[in-house]
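As you look at this complex, bear in mind that one protein chain is not there, while each of the others sits in place.
== chain A ==
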Amino acid sequence: GAGQDVGRSCILVSIAGKNVMLDCGMHMGYNDDRRFPDFSYITQNGRLTDFLDCVIISHFHLDHCGALPYFSEMVGYDGPIYMTHPTKAICPILLEDYRKITVDKKGETNFFTSQMIKDCMKKVVAVHLHQTVQVDEELEIKAYYAGHVLGAAMFQIKVGCESVVYTGDYNMTPDRHLGAAWIDKCRPDLLISESTYATTIRDSKRCRERDFLKKVHETVERGGKVLIPVFALGRAQELCILLETFWERMNLKAPIYFSTGLTEKANHYYKLFITWTNQKIRKTFVQRNMFEFKHIKAFDRAFADNPGPMVVFATPGMLHAGQSLQIFRKWAGNEKNMVIMPGYCVQGTVGHKILSGQRKLEMEGRQILEVKMQVEYMSFSAHADAKGIMQLIRQAEPRNVLLVHGEAKKMEFLKQKIEQEFRVSCYMPANGETTTVFTNPCIPVDISLGLLKRETAIGPLPDAKKPKLMHGTLLMKDNSFRLVSPEQALKELGLAEHQLRFTCRVHIQDPRKEHETVLRVYNHLKGQVVLKDYSVQHLPDGSITVESILIQATAHSEDQGTKVLLVSWTYQDEELGSYLTALLKKGLPAGTS
């Protein structure tokens, strides 16, 4: 899922022989098996546990973790499941809530049970931010802060020197209760980024908030009631802080209520995981807990009938059941009231219907509900837009980018933009499509100290302008690469060394005695600037050595006036040997003696 499709996120990555599943979400738009990812793509008959090295869940939204119990308990997976601590705490609550509605309210049968949720969570290993977790000897993962919702993380998956970063859902702008996503310049081979809002240019947060507050204020001023259906965790906290601040500033008296149940737990979790909120909240936490609201009180069902203005946050968010639907039914008939939908509504829910413009709804028992209250939609979801995606790519510096979670046709422009600005390849696979990304892995090689010392000692020093060729032997042993001198290699491999020696004869016209010729040659060589760093020696036995190269002079057998110089060198000294030979072939300057 999530390849050019929103909902049902589930991505399989194969890296250096390891298989990792990223997210395991549910599609909220389907009521049958299509709501779950198609796991047969992974393997037809084999066991998932054998095939997958681990599963990683980015955050608690159901389109990223909703299919996890189905996957682990009904399809079958016993390996490790990684997620952050807040995600581990909150996931089971949302899963249970969703299970209750699907099975109890709607009576569906092919669904996971409460026990399955519990068993699934037992397989979860919680991780901290920036903590490197060794999944096995070769595979390691690391979580980065993603913003978006409490506990959301982006994950880096690394095997050797190849790595992939999966963003999950993230937000590059901080808001009132969460910080912005952040990653270091980890240069992954591939960055998998969500692109739901890639084609959206968001109105400034200030304008959006001002609009929301204006609508709420106007309704309350005229004595109406405002219903804001929310999911317990997520934007609700953001809007609470916004309203609380506004009420304080404007000295408003109308009551604001937060429906109990799930939401009490929500505030509890925000307090528990305070380090996952933004800096401002943490800083003010000492003086005042941002989630202890002065103007927002717990809701009681009876309050819905109270006269006068009020604002109520109630779950669930799509008005599909529960308290928010109850309140909606009570208030819908009065045009002074308003309902503000703060998120996406799945088809079939009351939320979706009223946002589509329906004003006469058929409720249970064939009752018709006429909706006279004002219906507004304000999108406060925290996803990265095109600017945010470019920012993240700039931070991480990946070599390739892959976009998921967006609409195919509308991503071509973004793909080109990414390719042009960062000079990387950008992919947008559809569901079921495989994308192959080629990497250039770096193979680290150790070099023996002896070899390094020897190569730098011989001959002229290394020069930036004249690179010096280094000779060594590459040993591949025990999963490591080492560059050593040939002698050491021979020793380690137990091989005998063969010596290769070259000898060249240079004829010199010189009628004098051999030892005088030798002296001439010696002086000539000594005077060469090129050879000044080399050891040039005149040995007592009448031969000359230049480093390890040997030069001897003998008389020509037939011609007394010609001397024959024997220049002899080993294979290793080829360069110097050739140089000396060429030099001597040019002849000796007259007058050197």
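The definition used in the following text is that a residue touches a chain if its C-beta (ideal position, glycine included) is under 8 Å from a C-beta of that chain, and two chains touch if they have at least 3 such contacts; residues count from 1.
Convention: contacts and distances are computed from a predicted model.
J.: Tell me the UniProt protein name of the chain this structure doesn't show, selecting from "WDR73 protein", "Transmembrane channel-like protein", "Proteasome assembly chaperone 1" or "THIF-type NAD/FAD binding fold domain-containing protein".
T.: Hidden chain identified via UniProt as "WDR73 protein".
J.: Per the definition of touch given earlier, which of A:D53, A:D97, A:E376 or A:D573 contacts the omitted chain?
T.: Of these options, the touching residue for the absent chain is A:E376.
J.: Looking at A:R8, A:H352 or A:R482, which residue reaches the missing chain?
T.: Touching the chain that is not displayed is residue A:H352.
J.: Among A:K123, A:R208 or A:K330, which residue is in contact with the omitted chain in the full complex?
T.: Answering carefully, the residue with contact to the hidden chain is A:R208.
J.: Tell me which residue among A:I11, A:M26, A:L243 or A:A386 touches the hidden chain in the full complex.
T.: If we include the chain that is not displayed, A:A386 is the one touching it.
J.: Name every residue on chain A in touch with the hidden partner chain.
T.: 199-203, 206-208, 211, 344-345, 352, 355-357, 376-379, 386, 409-413, 416-417, 420-421
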